[in-house]
Structures are given as C-alpha cells and as structure tokens.
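Have a look at this one before I ask anything.
Removed: one protein chain of the complex. Kept in place: all other protein chains.
Showing subunit A:
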Amino acid sequence: MNIIYFLIGCSILLALIFLLAFFWASRTGQNDDTYTPSVRILFDDEVQPVKEELKSDEDHT
C-alpha cells in the first residue's frame, strides 16, 4: 500500500503544474481579454492570388 504515497505525490505534482501554468497565463495577461479571440478565430484566411501564380510556375518546370 505504500504506493499510495507515490501516487498522491504524483497527483499533487500534476495539479501543481496546472496551477503554475494558470499563474503564468494570468500574469502574462492571457485572461485579460476573454472576448476578442473568440471573434478573431472566425475570420477567414485571406485568399492570396500570388501563391497560385507560384504554384503554376512550379507546374511548368
């Protein structure tokens, strides 16, 4: 049953890592703006015609 000490140690360590990760996120301001990223992610990527040209060039060679 002594394995319990090890398991509890592991579980607390894991929880501590998450806690520290949260501190880091909070301190670097990642929770300051909780709205804008949800809008930003919905914007379409720009269609870039330049890339298509490059592609067709590749096809030729």
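Operating definition for what follows: a residue touches a chain if its C-beta (ideal position, glycine included) is under 8 Å from a C-beta of that chain, and two chains touch if they have at least 3 such contacts; residues count from 1.
The rule is simple: contacts and distances are computed from a predicted model.
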item	value
Protein name as given in UniProt for the chain not displayed, "Allophanate hydrolase", "NADH-quinone oxidoreductase subunit I", "Peptide ABC transporter permease" or "Cu+-exporting ATPase"	"Cu+-exporting ATPase"
Interface with the undisplayed chain - residues on subunit A	1, 4-5, 8, 11-12, 15-16, 19, 22-23, 26-27, 31-36, 39-40, 42-44
